[in-house]
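Complex shown without one protein chain; remaining protein chains in place.
As written, the chains take the letters A, B and C, and residue 1 is the first residue of each chain.
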Amino acid sequence: MTAPQLEIQAIAALVAAACALPGVFLVLRRMALISDAISHALLPGIVLAFFLVEDLTSPLLVVGAASTGLVTVLLVELLKRTELVREDAAIGLVFPVLFSIGVILITRFAGDVHLDVDAVLLGELAFAPFDRFVVAGYDVGPSALWLMSGILALNVTFIVLLYKELKLATFDAALATALGLSPALVHYGLMALVSVTAVGAFDAVGSILVVALMIAPPAAAYLLTDRLPVMLGLATLLGVGSALGGYWLAHWLDASIAGSMAGAAGIAFALAFLLAPERGLVSLARRRLRQRWEFAQGALAIHLMQHEGSPEAAEESRIEHLNRHLRWDPDFAARVVRGAQRRGLVARVDGSLALTDRGRAVARELVVR
Amino acid sequence: MTRGTQVADSHKLRSALAALAAVPAALALAGCGQQVVGEIDPSIGERRIRVVATTGMVSDAVEHVGGDRVDVQGLMGPGVDPHLYKASEGDVIRLAEADVVFYNGLHLEAKLADVFERMGGRVRTAAVTDGIPRSRLIASAAFGAAYDPHVWFDVRLWMGGVREVRDTLAELDPASAGAYRRNARAYLAELAQLDRYVRDRVAEVPPGRRVIITAHDAFNYFGRAYGFEVRGLQGISTVSEAGTRDVRELADFVAARRIPALFVESSVSPRTIEAVREAVRARGFDVSIGGSLFSDALGDPDTPAGEYAGMVRHNVDTIVAGLG
Amino acid sequence: MSETPAIEVSDLTVAYGATPVLWDVDLTVPPGVLMAIVGPNGAGKTTLIKAILGLIRPAAGRVLVQGRPYDVQRRLVAYVPQRRTVDWDFPTSVLDVVTMGRYGALGWIRRPGRRDRRLALEALEQVGMTELAHRQISQLSGGQQQRVFLARALVQDASVYLMDEPFAGVDATTERAIVHLLRRLRETGRTVVVVHHDLQTVEEYFDWATLLNVRRIASGPVDEVFTEQNLRLTYGGRVAFLAEGRSAVVP
Partner (left out) sequence: MSIVRDLFTDHTLRTVALGAATLGIVAGALGSFAVLRRQSLLGDATSHAALPGIALAFLVSGSKAPLTLVLGAAVAGWIGTLLVMAVVRTTRVKYDSALGIVLSVFFGVGLVLLTIIQKRADAAQAGLDRFLFGQAASLLERDLITMAALGGIALAATVLLWKEFKLLTFDPDFGASLGFAVRRLDVLLTALLVIAIVVGLQTVGVVLMSAMVVAPGAAARQWTDRLGVMVVLAAAFGALAGVSGALVSSEASRMPTGPTIVLAAGVVVIVSLFLAPRRGLVWRWLADYRNRRRLGAGVALVDLYRLAEQHDTLRHAHEEAAIAATAGARVRHGLEELAERGWAERVDGDAWALTPAGRAEAERRLGGTG
């Protein structure tokens, strides 16, 4: 592995962790798409900053971008607070308007300048290792590595310090208010964090990967656990895993790194969606199947128990009879009987069935509970 | 959750997160911290120089000047608009292993150009447009420090770019400097001939009809160098958009000047130009679509337009055929 | 019983996630009864109703309505969902919501006409909401919302009514009005099945009861079923007795 390859993976892992942490709260608060909205809404901030400094390479343009990120979340929040529109509509109203303002400004006043989001934010992970941070003549690593470390540290600090407030404000805003924790303030804080993280990460890895890393790993974690700290940890792990896995996928395909990582995040979510214990589709289907058999075996045991010792016991215990009585088709009945035998619930005594002690206990438990 | 487990949870969370935060710092420090150097690899004289070039035009110039002394890897292949270029994983290695990176500059490659400027420590980089005097560039009307990057449409200007390539290669590999100069001289002569060809062809167009109308402003240098008026609907920025008034004004202009043809670009949707054409027709003048011009990328490699000179010839032939 | 049961549920098993919500439930509801389904939170009461209506797919089991599968008997069944399952800020009027009860009879594409509107107004009159017919639904109180839902079910003119917690969060007047309505339905030969929360009122309001806690604990006439032992089985010993000898759940 060459140094740039290592650096790209390190940067991507940092971005993944930095995005997953606030992403967990976005997913829980149904605000996941705010990250995508910010990516569109950055334009007017960049344009205004450019008008101010007239230099496409000035770092002030990034500051302009970050401040429109803040304006976006602020406007969305204000709209939501009127209770006249829902959060999805609020997001869908704010970003086209901000973006359009940006386009109008460019077209009217700077049509002959190559000014757009690409011109200001690097947004390409493949080049991040070549954008060096040089301090006093010493090359101390890619700028993105330092930037994202800073943002990750900020996110970790914020979440550790305000963990209980965030938790309460997310799950029960009313209670949080009653306890004097000001969920609104916590919320604005979180949104500011999202905005800074998004803009910083857009610069390092591009907007689409940020959207993917903010949503897919937390959503996958949401399918895997019921506990917030575990969800935070899992989301981080899955995000970092998607980033690293995606990198090697890109290496193998010689394709877009950010695209592959987003794809890997999608695969991680798909795996959770299909295979999650308890909530995954596969385990749901298997459980349904198992319950069907267990239920049938239980029904068989109950049926046998009800007729034990009675005069018609011999008749009722014949396998052919089950078909009629329990409305089972012969194949199904045979499989149920085989299963029940395997579990030691029934034994076959010359052509008819008898409950074992275990079978009797199970049947009794099912009936009485 | 009882209070006890909650405390334990947040404690565990805290230490896990703290560990997470320690990773980047360690990573950033490991293997880094070397001094920024600008030295030339001494082995360069004994092997072919690994060159990465951004656009097809730049690749073409490097190939002509470097000859068999260089291995040129183009980042943006045929049809790839530098505004829309997406890097692949392999590009990382290509860049990292390059002895020198040539790029257009003037912000054509957007943020990537900034990266090249700061790559100093690892790889030598050169903007070919540095070979062109700033005074010859077309600056933005409102923002003087921003220049139109589409210099290659003025063949004489582009020759400055070729000289920049020659000088950079010679500096990097002094042993072969003579070969570079010879190659460059031959290529520059070829380009001078190309320039004459363009002028000759352009002369076939009646002066009143020397107007190029395309969707976006890529042909300003061509217009200035060869005496064409250039009208585009959109600006240079990829997000700028045309307005209804702009379409109407352009249609009025075309109808009034009875300009016979409009041109589409290979990388831009032809819809905008079709809209102008519809509007012109509604004004009772039938304007045709004069064909497709190459703007930001070269054509397919096995066609004449796959090389810079061929691309320029294609464009000027198309323009002359449309307007002549 | 010679009559065809209004609802016959056999071997019904339903699971959400890891836990079975209903396990091997057999239930026979004779026609013309006013039945309460009673059980603690999470006992599967709503699930039972939804499974009867075919809104969720059971892991096993079968549901018959008047002797035939639900699919072909759909017209005979009316459903009153829990109030909070819909968006009360939806832009529509009271009359319009009640008219929705006619949609099933109308089938695809046909629009409700004057007759449907008249039927809806009649149903609104039965629940005492005539004056509010043109009110936007977000401006209703909880009790009024519940009455709208009841009116919608009345419009369906079904023979079996399934109601999910119609008494939840309503005022005393509405509660009395609903009980009155339920009795009238029973008197006209309808079968009414109600998910009910308040043990205090079961004996007063209903003549039939089913005690449910994942499994069917007991089902039958209220005076036979509503015994201390059954309640204990249902609520797992969390049943205390009030001074009057009536039972109530202690949280």
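Note that in this section a contact is a pair of C-beta atoms (placed from the backbone, for glycine too) under 8 Å apart; a residue touches a chain by one contact, two chains touch by 3 or more.
Computed from a predicted structure; not experimentally measured.
Engineer: Quick one: jot down which shown chains the absent chain touches.
Structural biologist: In the entire complex, chains touched by the missing one are A, B, C.
Engineer: Sort through B:110, B:268 or B:319 and give me the one touching the missing partner chain.
Structural biologist: With B:110, B:268 or B:319 as choices, the missing chain is touched by B:268.
Engineer: Of A:50, A:99, A:130 or A:247, which one is in contact with the hidden chain?
Structural biologist: Final answer for the missing-chain contact: A:99.
Engineer: Footprint of the hidden chain on chain A, which residues?
Structural biologist: Its contact residues with the unshown chain are 27, 30-33, 35-37, 40, 79, 82, 84-89, 91-93, 95-97, 99-101, 103-104, 107-108, 111, 208-209, 211-212, 214-216, 218-219, 222-223, 250, 253-256, 258-263, 265-266, 269, 273, 279, 281, 284.
Engineer: Given the full complex, what residues of chain C touch the hidden partner chain?
Structural biologist: The missing chain touches chain C at positions 50, 53-55, 71, 74, 77, 79, 81, 85-87, 90-93, 96-97, 100, 103-104, 106, 108-109, 111-112, 136, 138, 152, 156.
Engineer: Need a quick check: the contact residues on chain B for the chain that isn't drawn.
Structural biologist: These residues touch the chain not displayed: 76-81, 84-88, 233, 238, 240-249, 251, 266-269, 271-272, 274-275, 278-279, 282-283, 294, 297-301, 305-306.
Simple rule for what comes next: only the chains that are shown with their structure count from here on.
Engineer: Taking every chain's C-alpha mean, which one sits closest to the mean of all protein C-alpha atoms?
Structural biologist: Centroid comparison flags A as closest.
Engineer: If you average the CA atoms of chain B and of chain C, how many Å lie between those two points?
Structural biologist: 71
Engineer: Indicate the whole-number Å distance between the mean C-alpha point of chain A and the mean C-alpha point of chain B.
Structural biologist: 39
Engineer: Which positions in chain B are in touch with at least two other chains?
Structural biologist: Residues of chain B never touch two or more of the other chains.
Engineer: Any chance you could list the residues of chain A touching two or more other chains?
Structural biologist: If we look for residues of chain A contacting two or more partner chains, we find none.
Engineer: Which part of chain B faces chain A closely enough to touch in the complex?
Structural biologist: Interface residues on the chain B side: 1, 9-10, 12-14, 16-18, 20-21, 23-25, 27-29, 31-36, 83, 86-93, 95-96, 107-108, 110-112, 114-116, 118-123, 140-146, 148-149, 217, 234-241, 243.
Engineer: Spell out the residues on chain A that touch chain B in their complex, using ranges where they run on.
Structural biologist: The contact residues of chain A facing chain B are 2-6, 8, 10, 13-14, 17, 21, 43, 50, 54-57, 102-103, 106-107, 109-127, 129-132, 134, 137-141, 145-146, 148-149, 152-153, 156, 159-160, 163-164, 227, 229, 232-233, 236, 247, 250-251, 253-257, 259-260.
Engineer: For a test of understanding, state which residues of chain A touch chain C in their complex under the given definition.
Structural biologist: Answer in residue numbers: 278-279, 284, 287-288, 291-292, 295-296, 298-299, 366, 369.
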